[in-house]
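Left out: one protein chain. Kept in place: all the others.
And now, chain A:
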């Protein structure tokens, strides 16, 4: 809740922010941290590339408040993913864990251009996307550890986080399946005359899936307000894009669906692109947005991430293109914040994550009865069986 509301408010509609952002507390003697909503105009360094569409302007309007919120939010996300890494290594998290660190600018930049009428659906690398849609760090950690206070009551796990009220439809484990689902969400928005778009997110690995093209065909035919957002981190698990795609220019793959290639490590570029694409989609139908991004971790926690790419490449991206560092430089160069103030924000963010972590660790496992709950919304008194059919027979709630 805090993250998404704060980002929208940073767009200039309201001044008050939630969370660890009280300016007075952060002020260094002489000048407080600027949380002004005064517009600042910036040029996006990496140009957009358009396919069958004229790209938007590289001039983007932001504010001190928005940039500060970008920084804080991405930092919380970064800390959360790093904490998840430790949790997994200490065996608090089991099964799959796909970490998003490096890609934060995509979901944070998107949220700055969206509102609560819009929907997002993504694949399994969803912890930060869930946060951006209004989830809390506590419910992410609790879900990862399979506890009661998880956003899916501990029954989904890393890949199955949802927030229907916040317009977040998962969290999907089957590569590519989320793209026609996203077209369906957009169909429903259009059917019910909701002035919103759906962002159906997928990776470079999923970009070759047949059902994506089926979804694109139908959404172009029916003018559905859907944006197909390809988070191109250049590796589908261990397979580099040039080894899996004849054409890795994913923004062009929609053919008759126009596309835009975007620097996915730049929050402002992402925000600009999504703002532009949303306006387009509400009038004309689908567009593809290829976000050029990068993940620091391997595909999942069982992948070191260095057998198919060099450590130099990873550290090179971290040095040159890290999304948090980019915003830090902007905040410092525009004198929105001092080094000390940024350190304070980092400190508060770390504390927020640590507090959520300890609270999540205290959350209990779900009760045994939860094995049989939520199979159906309406069970009609049907029975279900446990592994020992004679011992465990349950009338479904």
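In this section, contacts are C-beta pairs under 8 Å (C-beta built on N, C-alpha and C of every residue); 3 or more make two chains touch, one makes a residue touch a chain; residues count from 1.
Operating definition for what follows: contacts and distances are computed from a predicted model.
Protein name for the hidden chain, per its UniProt entry and selected from "Pyruvate dehydrogenase E1 component subunit beta", "C2H2-type domain-containing protein", "ER membrane protein complex subunit 1" or "BBSome complex member BBS1": "Pyruvate dehydrogenase E1 component subunit beta". Taking the complete complex into account, A:187 is the one of A:187, A:235 or A:296 that touches the chain left out. For the chain left out of this panel, the touching residue among A:49, A:160 or A:359 is A:160. Residue A:389 is the one among A:91, A:311 or A:389 that touches the chain not shown. Annotation for chain A: contacts to the undisplayed chain at residues 119, 121, 150-156, 160, 162-164, 169-174, 177, 179-189, 191-192, 210-211, 213-215, 217-218, 221-222, 373-384, 389-390.
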